[in-house]
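Complex shown without one protein chain; remaining protein chains in place.
Naming follows writing order (A and B), and every chain is counted from residue 1.
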Amino acid sequence: MLVTDQVSKQFGGMTVLNRVSISIQPGEIVGLVGPNGSGKTTLLNCLSGFLSPDEGTIRFGDIRLDRLPAWKISRLGVRRTFQLPSQPMKMTVLEAMLCGASLPVGASMFGLFRPKHRQAEEREAIRRAHELLDMLKLSHLTHQPAGQLSGGQQKLLSIGTALMEKPSVLLLDEPTAGVNPTLRLGLVEHLKEVHKSGTSLLIIEHDMDFITRLCHRVYVLDRGEVIANCHPSELKDNPRVVEAYLGAPKTTAVTGEE
Amino acid sequence: MTQVLIDSAVRAAELSLIAVGLSLTWGIVRFANVAHVQYAPIAGYLTYFATISLGLGLLPAAILAIAATGLLGLGLQRWFFQRLASSGAASALIGTLAVSIVITAVIQTVAGPRPRALAVPLTAGFTIGDAVITRTQILIIAITAVTLPLFFGFLWFSRPGRAIRGVAVNPQLAEASGINTRRIRNLVTFIAAMLAGLGGILLGLDTSLDLNMGAMLLLPVIAATITGGIGNPAGAVIAATLIALAENAALGINFGALVGGDAYLPVNYRPAVGFLVLILVLLLRPEGIFGRSGRRA
Partner (left out) sequence: MLDFLLYLVTVAAIYGLLAISLNLQAGVTGLLNFGHVAFFGVGAYATGIVALHGGHWVLGVLVGIVAAAVLGAAVGRIGRTLAADYWAIVTLAIAECLRLIATNETELTGGAQGIGGIAGPFTGLSTTAASIGWIVTALGLLAAGWWLAERLTAIQFGRVLRLLREQPLLAESLGHNVTGAKVRLLMIAAPIAAVGGSVYTMYISFIGPNQLLPIETFLIFTMLIVGGMGNTSGAILGALAVQLVYTGTRFIKDYLPIPAESAGSIRLLLIGVMLTAFLMFKPSGLIPERLRRVDARH
């Protein structure tokens, strides 16, 4: 469904991605792991349109994504979260959630003159927002300023905002970094529910336990190249993967602590 | 033609002195200091009042004025802009706009709206072909030709100079390698304000001191700074030269061939020439002609 074909990206002469070909099928949960600096986030930026690849193509179904702006890709149903918490200070959690919804009447400047339609679509979005906030255990914070939540809560919230439009594919950049261990376990359950409701997931993660519990398949990137594509349980038996990780601090690979 | 070159050289000298400082501070403090161009009239008027009220000669008055302008620039940076910058570049930007207007208001209050002339002994100029260059203009070019190499020598070969460039390129890395970025910021704003002050005095010698000097400088100086690349003073000098040439060429060209009759661009449109250069550069190469990294939003 979401397929990259030989995608390469360079920054100032340094090759960050080298002919990366990956695919995510409908109903899959795919992990993307690799040492720091292996190009995981760059790949995710290419997939979501925040960077455009130097070479190669990215397809979503029949649509070429690699030359589309990020917002169009998001509207097609491929959404992402960011590694760092990035919620607005001057908005409540509920408002931040509504930003994730597509409200065509309210988003137009003429929506002002169609109050009935506008309120109807907004009511529907608020209902969905409450549902998601309940699921993410954030409902007690509904009217708090979004930017003042803890880092972990902000990451949960950003997953929530991305889910407002029921995306076909959700790209998550380190969803558990900075999230405390209890929430982390909960997050596995949340993401399973998200998956059940029909969203495919691509997850960048350092926490191997998290990957093993959740993912059907995992890609390993090292220095911009895919060095493995297997079931999470097969990772520790793969000599290339073990070698790639020996260069990085061992704790990163094993526990996800930074 | 020779006249265009002479006028451009003088103009380039004045613009460069102001633009190098803005380029360097913009690169280091990370916001555009709109008030930077106002350091020029400040030093000019300080020189004027030092010669009139204190009875100093032009040279000691100018040195005093340049030092005072440097200190003012340093003080503003330390106690005002830096504080605003901590709550966002937007506040700092508005703050520099505020300071810029306050400076104009102060000058108007103290010196009144009439232009003032610095006391220069009037001497005949030299004739080169059909062009004329005055002794003052030679002096302006000479002083700039000495000052800028000194400045770049400092920037490229001295220890603090290297630290300055380090901070401009990567502040985090510079901080991590033991450079006191705050001290560097102060040093840079001090030097930049002094250079702008010198430029203002030279400009005042060339023409006269005018309330609108800062406002008239804003567009060409900013154009030179951005065209040359933020944080790249050498680029600013080259860009200032290009803009000075463009200004004088545009004013000297008879557009009559296009529209019939004699049609010169009115002198009043001079600031717009630099601006047109700026718009073209921003649309085509926002990182500047000589800039290394883009600053696209």
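For this structure, a couple of remarks:
Assume a residue touches a chain if its C-beta (ideal position, glycine included) is under 8 Å from a C-beta of that chain, and two chains touch if they have at least 3 such contacts.
Small disclaimer: the values here were computed from a predicted structure and weren't measured.
The shown chains contacted by the absent chain are A, B, with contact judged over the whole complex. Among B:L54, B:L71, B:A89 or B:A145, only B:A89 touches the chain that is left out of the view.
Listed residues B:I63, B:V169 or B:A272: the one in touch with the omitted chain is B:A272. Within the complete assembly, A:C99 is the residue of A:M1, A:C99 or A:C230 that touches the hidden chain. Although one chain is not drawn, its touching partners on subunit A can still be listed: residues 48, 50, 69-72, 74-75, 79-82, 86-92, 94-96, 98-103, 106-109, 111-112, 118-119, 122-123, 126-127, 143, 145, 147, 158, 161-162, 164-165. Although one chain is not drawn, its touching partners on subunit B can still be listed: residues 31-32, 34, 80, 83-84, 87, 89-91, 93-95, 97-99, 101-102, 104-106, 108-109, 112-113, 215, 218-219, 222-223, 226, 266, 268-269, 271-272, 275, 278-279, 282-283, 286, 295-297.
As a working rule, only the chains that are shown with their structure count from here on.
Distance from the subunit A centre to the subunit B centre is 47 Å, each centre being the mean of its Cα atoms.
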